[in-house]
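Left out: one protein chain. Kept in place: all the others.
The chains carry the letters A and B, assigned in the order they are written, with residues numbered from 1 in each.
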Amino acid sequence: MCGIVGLHLRNPDLHPRLGELLSGMLCEMQDRGADSAGVAVYGDPTWTPPGHGAVSLLDVTATAEEVAAAVTEELGSPVAVKVLDATYLLTAAAESEALLAAARAAVPDALVAGFGADLAVLKGVGHPRTLSDSWGLAGAQGWQGVGHTRMATESAVTPSGAHPYAVGVDQCLVHNGSFSNHATIRRELRAAGVEFDSENDTEVGARFVAHQLAQGKDVEVALKELCATFDGFYTLLVSNRDSFAVVRDAIACKPAVIAETDDWVAMASEFRALAHLPGVESARIWEPEPEVIYAWTRSTEGASA
Amino acid sequence: MSTDTWGLRESATFDRGAIAAIQRAAETGIYDIRGWGAKRALPHFDDLLFLGASMSRYPLEGYREKCGTDVVLGGRNAKYPLHLDTPVTIAGMSFGALSGRAKEALGRGASEVGTSTTTGDGGMTPEERGQSKHLVYQYLPSRYGMNPDDLRKADAIEVVLGQGAKPGGGGMLLGQKISERVAGMRTLPQGIDQRSASRHPDWTGPDDLAIKIAELREITDWEKPIYVKVGATRTYYDTKLAVHSGADVVVVDGMQGGTAATQDVFIEHVGIPTLAAVPQAVQALQELGVHRQAEGGVQLIVSGGIRTGADVAKAMALGADAVAIGTAALIALGDNDPKYAAEYEKIGSAAGFYDDFQDGRDPAGITTQDPELAARFDPVEGGRRLANYLRVLTMEAQTIARACGKAHLTHLEPEDLVAVTIEAAAMARVPLAGTSWIPGQGGF
Partner (left out) sequence: MTTYDLTATPLREVNTALHAPELEGDITIVNPFGAHNVAVGLNAPVKVTVEGHVGYYAAGMNQQAEIVIDGNAGTGVAENMMSGTVVVKGNASQSAGATAHGGLLVVEGDAAARCGISMKGVDIVVGGNVGHSSAFMAQAGRLVVRGDAGDGLGDSIYETRIYVRGTVASLGADCVAKEMGPEHLEELTGLLKAAGFTEDDPASYTRYGSARSLYHFHVDNTGAY
């Protein structure tokens, strides 16, 4: 039902190539799903200028100018709006949470696809290659990106159905597989005040992790909790501003491959998405073990697993 | 019973059947395993009726005013789609569950009327390939007997995710039916109880199924249609995902679909009625733009409780391209024949009730590996009976279609149907008779 990819660049010299490499990885996964796709890019200076908060919106009917004006008024400081296919990317010299609150108030019918400092989340309907082109993904820069190609099942193929689900500040989650007891967990989260945008099982996983993180737990603990709580087969890639983590369920039927060099760490559903990364010939390539959390952070060397 | 018992009241919850089941479990410590499909009353095709011709619609005459019954399956990708003369096909049933002669008879009967048979869990027998003009080869989680030579000999390949009797469960064959020949075909020790996988060993999920279907096509040089079969559960999503994975034909088997051996609780309590599954599958195909398309279409085969030509016609009116029969085919061959009444009694059953296929003591010699019992069954006679039955099904369906003014069975439509119960109206998505009310529309 899905292909997932993730790239975490350790070597700043490669940052200018993030979009090019991520685009290649994403399009290689199009056979796993070609109805819709989503990417999250951390650190593109054009999309998300440094020091600015960013919010990605979907399902917006107004024009960019109208949205910019409305949110600027709400925030009290200038808000820029870029339209990338179906995504409206809002940026302002403010905390992303403040920008988010202003966007929610000014454009209440829009769907929030993601928010954070340096985080651009783009989602859309259509073939991954077409979307990648219309986003201009190949020209994007940054230190980290995740992507998802979707084999849609719902009758309305919508941009919001694609992953990543970015439901906490700077957080993204992409998922290959299928949870089987998420309906109950959704009810529990709702009872705790969490709101949902869709009936999608992945969204439950994403909001569960975000809920854990919001309670002060770190991503490894959050993912351990997820493994203990959710039934299903899943490979998850969870990214934060400073971290990149991969985990598989105990039975581990859904595919996952990780490759690592001194310059980058990459993860994908299938090796062929990694096959063209620079230096992959000498990369350490392995499959994550079930229920082991593999995490990389920006400030440390090597994986903590 | 004397009048002393008139005051006795049976519990509807703990009725005799429930009590017997509890007592049996307490006695044996193992679940009840049996053959056949769901036996309880369910909303089914009987709850639908056709609106025959009258003042506003005109019937066709028989004979000269043709009502076509042919169907082409798997034209989407395969070099050699299946061209069948009737839309009634024979569902997958294993050699192992059935005797070799029974499989031969199915091949004979099907070929005589120009339709297909399907192998089952255990592989392809020479008898069936020899007799069957069109043979669909099942590709199951167990992969018993799977090999590329047979794959190349097949006319179509059916990737089985599950069957209506036990969606989510794998094949089951008990030791008494693992004869030397069956054991050899399945690479199992003779006489042991077969344990079966419920998932495929090398793929899980539609994204990986897409790669597996590509592999099967590559191995067979894109010659053969690839079917994907599911037991009816979340049929709308399953159909969409099957198409996305590359299926050329989708097979949906409702809970009334039979099995040779499964836990009774699984048969009766998992899966949905065929009637509730068909419109979901059709809707999914329509939304993807592949329903009844001459180019690039994906066909739908429906099974689970098809008994008469009326069932065939109703399934097709709801949007199926073809149907498959399993239980009915066995009955046509001679299963549950009253002439064996004394024998059924000896093994604790009765003609019309016998479903202990798992025991392998079938007096009719069909669902057994016992050589003496199997020898009672004449495959030539059985083939003739099946051919008769298939012709009757086809003619019955044609009669109904002509009465509705249709020149081909596929011209039947949901608008030709009404329902006599609210449940059937909701499940089949046709109006309650005499009204224009379809319960449940507005969400599905």
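Keep this in mind: contacts are C-beta pairs under 8 Å (C-beta built on N, C-alpha and C of every residue); 3 or more make two chains touch, one makes a residue touch a chain.
Just so you know, these numbers come straight off a predicted model, no measurement behind them.
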Quiz item: Which residue, B:Ala21, B:Ala53, B:Ala214 or B:Leu432, contacts the hidden chain when the whole complex is considered?
Solution: B:Ala214
Practice problem: Touching the absent chain in the whole complex: find that residue among B:Phe45, B:Phe95, B:Tyr137 or B:Trp203. | Solution: B:Trp203
Self-check item: Touching residue (missing chain; options B:Ile30, B:Ala294 or B:Ala342)
Solution: B:Ile30
Quiz item: Can you list where chain B touches the absent chain?
Solution: 28-30, 142-143, 146-149, 151, 174-175, 187-189, 192-193, 195, 197, 201-203, 208, 211-212, 214-215, 218-222
Self-check item: Absent chain, residues of chain A that touch it
Solution: 252-253, 255, 257, 270-276, 285-287, 289-290
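Keep in mind that, in the parts below, only the chains that are shown with their structure count from here on.
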Quiz prompt | Geometric centre distance via CA averages, chain B-chain A, whole Å | solution = 43
Quiz item: Can you name the residues of chain A that touch chain B in the complex?
Solution: 1-3, 31-33, 35, 151-153, 155, 176-178, 233, 253-255, 269
Quiz item: What does chain B use to touch chain A in their complex?
Solution: 199, 204-208, 210-211, 237, 240-241, 244, 287
